[in-house]
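Pasting a structure below so you can have a look.
All protein chains but one are shown at their positions in the complex.
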Amino acid sequence: MTAGWISRQRHLLDFALSSLGRRRGKNLGLLAVYTLVVFVLASVMLFSHAIRHEARLVLKDSPEVVVQKLVAGRHDLIPAGHLEAIRGVRGVRAAEGRLWGYLFDPAAAANYTLMVPRDQPPAPGTALIGSGVAAVRDAAPGDTLSFRAHDGQLVQFTVAGTLERDSALVSADLFLVSEADFRRLFGVPEGRFTDIVASVRNPREIRTVAEKIDAALPDTRIILRDEILRTYDSVFDWREGMLLVLLSGAILAFGIFAWEKASGLSAEERREIGILKAVGWETSDVIRLKTLEGMVISLTAFLAGYVLGYLHVFHFGAPLFEPVLKGWAVLYPDFRLTPFVDELQVATLFFFTVFPYTVATVVPIWRAATVDPDQVMR
Amino acid sequence: MLFQPAIIALILASAVSTLMLASSLPFVVRVLRRWDMASGAETQLEMERRTYLVATLLKLVLVAQGAALVLFVFNADRMASLFTGAMCAVGTLKVDRWGFPALYLHMAVFFLSAFWLVLNHVDNLGWDYPLIRLKYAALLGLAPVVAVAGGVQLAYFLGLRADVITSCCSTLFSGNGITVTSNALAAMPHGVALGLLAAGLAAVAASGAHFLLRGSGGVVHALASAAVLGIGLAAVVSTISVYVYELPHHHCPFCLLKREYGHVGYALYLPLFLGTVCGVGGGIAARTRRHPSLALAAPRAARRLVGVSLACFAAFGVVALWLVLRSHLILFEAAP
Partner (left out) sequence: MIRLTDVRKAFNQGRHNEFWALKGIDLRLAAGAVTVFRGPSGSGKTTLLTMVGALARPTSGRVHLEERDISAMPERFLTEIRRSTFGFVFQNFNLIKGLSVVENVMIPAYPVGLPHGRLKARAMDLLERLEMADKAEARAEWLSGGEAQRAAIARALINDPRVLIADEPTANLDSERSAQFLSIVAGLKRDGRTLLMTSHDPMVAEAAVVDRVVSLRDGRQVEAR
């Protein structure tokens, strides 16, 4: 590339910027709409990606294999005897029973997730609670919370502390109790667990191990972490894709808007292009000029829209999506997503916004650029 | 079908590219039948004006397809988590028989539209549109390729179902996999692959230098460039990737693009692709100098293209050599 080429591009860019500045009103309007489109799409994408990321964080610590007992196709308590059978399968490193369930609290009209943690369970009579629980019950360490057990008697818990975790989505509704309290509250007999989790020595053998467990314990259902991950991924992808299809109407409208803006040349603009061509600009110079103008607008709108979307989702907790979220669980509205940016997603967003804009403006730009140079003399 | 944003974007890109080309076909036919440079009639002036639109559309198609090629590979890699057994893009592409054809067609569209733009550029250098019929006839050939590429890609995406069990690169390329072509590439002995690559690069360098000095043999350089594209890709799959991963049986051409390997794949593929575009383009440009109006301009353009292609292939060679040298993996024992 020669120096002449570079200074030519510089002149064109200079002229493009001043030309945009001279039609500030029109271009600011376009920029605002463009930014809005990028903002909405960026928010949707960032939000669904962040949720997916969140889910992955949660599942990272979750067990590789979960074994549940089925009775008539429904989930039932699993007997402790199954533990030995599972530990006996080759390739299983460890297996243990878990106790967990949901508790509806009429005082807060909310569901809590009750769990007996595997290590360091709270002392009997005390509980560790998630931030969401603490918020709805306005509870601080030392306070007492009481619930009705399965037999109608009151069970009391002293709050021993609240949970802080890197993912608020997971821990907000947690309510950690001791094994004895859990069994008393729900009437789960000794020797029974909610389900059994197992870890596998060699990750490549997970599938084989699962098949063996299935063969040894025909009354159980086996859930693999990878399967959950895959399901989450495809479910969220699908949701995001669905939203994009719904929003494609908006993209189309935006394309038409851009087309109209680009083809609705004012008499002044036509005259200007005519002058440029008459004094020695070539059609492709004008096309380049108009393309540069479009690029400046596109990049500005993309950057602004993306930053706004980022702030919206990660700093303001996506208030525009709050209604959707509220339907999910009462305790969730106040969580903050972990910021997460992904190259593929940025590239896709670019495709969804800049590409339609560019396509919509090609023909109008060409029309404008092929104004007859002799029209200024007529 | 998987309803994914990137997939929708890719389908959108091919659909729009196909539409843009299809919509210019009536004009192409008109040019082939009615073009008369000597005429000053308004219909002729109108046609000349339309050529600017077609050229701009093709530029847009090239940019879109280039971006789509990257997005396609990127997305295939990302989707691997959806398929049991797939660990990277190869696994995703192996899900059904349309995956790899879709990739190859993407590449074909990219190269063909780049060649067309070279032809267009050279044509614009002549004062009488010397190549106008040739380049518009070429469009008649390019349009179906773009359409078929879009169709195959659509078939691939429509056939995707999450959790289809597929094989991945470790088994696919390990020598006992299923496909013939990829396997033949992967099974190529390291010495043969590197030897062929060195020979190919030498041929490119020799033919390019000869062209720059003597001004002849542009077509030889074009053929050598096209050959190096194939040899280079084969060498990447069979040998260079092994050096990068430092695993004797990992032959994946896509993992190179990942962050884990410092995106080093871009440093290999970009010069290789650009070098091929410029090398073949230089040959195309050199062929056109028999037109009187291009007698001066075409050789000049061809020299510039060949120069760029030489620089690109040199860059590719240097990067490949560096990857081999810095690797801790030893495939060849030093001669006694």
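Every chain is named by a letter (A and B) in the order it is written, and numbering of its residues begins at 1.
Here is the rule we use: a residue touches a chain if its C-beta (ideal position, glycine included) is under 8 Å from a C-beta of that chain, and two chains touch if they have at least 3 such contacts.
Nothing here was measured: the structure is a model prediction, and the numbers come from that model.
Note that of A:L12, A:A42 or A:V313, the residue touching the chain absent from this view is A:L12. In the complete complex, the hidden chain is touched by one of B:V29, B:L45 or B:V318, namely B:L45.
The missing chain lies against chain A, touching residues 2-8, 10-12, 15, 18, 22, 268, 271-272, 274-285, 372-374, 376-378. Touching the omitted chain from chain B are residues 37-43, 45, 48-49, 124, 127-129.
Here is the rule we use: only the chains that are shown with their structure count from here on.
Annotation: 34 Å between the Cα-based centres of chain A and chain B. Chain B meets chain A in the complex at residues 2-9, 12-13, 16, 20, 49, 52-53, 55-57, 60, 64, 67, 70-71, 74-75, 78, 81-82, 84, 162-163.
Put simply, chain A touches chain B in their complex at residues 45, 226-227, 229-231, 233-234, 237-238, 240-242, 244-245, 283-284, 287, 343-345, 347-349, 351-352, 355-356, 358-359, 362-363, 365-366, 369-370.
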